[in-house]
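For this view, one protein chain was removed and the others were kept in their places.
Moving on to chain A:
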Amino acid sequence: MAKHPVQFRLNGSDRATFVDGAENLLNTLRRGLGDFAPKYGCGQGTCGVCTVLVDGEPHLSCLTLAVACEGRHVETASGMADGPDFHPLQAAFMDHFAAQCGFCTPGMLTAARALLAKNPNPTRDEVVEAISGNICRCTGYEPIIAAILAAAGSSGARRA
């Protein structure tokens, strides 16, 4: 079967590759473009480890057709650090021990990044909602919630 060409901006750089027709974006990122930040967890949409931003909004790359990203902006956790400098969310995740095995971390960071871009001063409930599609089997979520609130410089006490 013919391969389909696809081009999009990945973490600020133009990238082009060929994909199988129904290939999902996660495979394209990992196998085609060598970006290993998004992970393959369930392939069903339930775990959130494959979360990426498409035009700034969180999407599950395991359920996204690669060809549907033609011309769009795709961002993964790989693009968050600025050279040696961590993104404030990454620094807060370290400070709060918000990663244990780390498997959920790229998805959590991406979900949190989308939240803070829209809502720089979220409540605790808003943080919980923002990561509600992301499963963590290690931390019990509390350190992740604390890290996101800390990165926002927020006590989480503001009322919605």
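Rule of thumb we're sticking to: contacts are C-beta pairs under 8 Å (C-beta built on N, C-alpha and C of every residue); 3 or more make two chains touch, one makes a residue touch a chain; residues count from 1.
Here is the rule we go by: contacts and distances are computed from a predicted model.
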- Query: Looking only at the UniProt record of the hidden chain, which name from "NADH-quinone oxidoreductase subunit F", "Transport permease protein", "Acetolactate synthase small subunit" or "Xanthine dehydrogenase family protein subunit M" is the right one?
  - Reply: "Xanthine dehydrogenase family protein subunit M"
- Among A:10, A:33 or A:62, residue touching the chain not depicted: A:62
- Query: Looking at A:77, A:92, A:109 or A:130, which makes contact with the chain not pictured?
  - Reply: A:130
- Hey, which chain A residues sit against the chain that's not shown? 1-2, 4, 21-22, 24, 43-45, 48, 51, 54, 57-60, 62-65, 67-68, 111, 114-115, 128-134
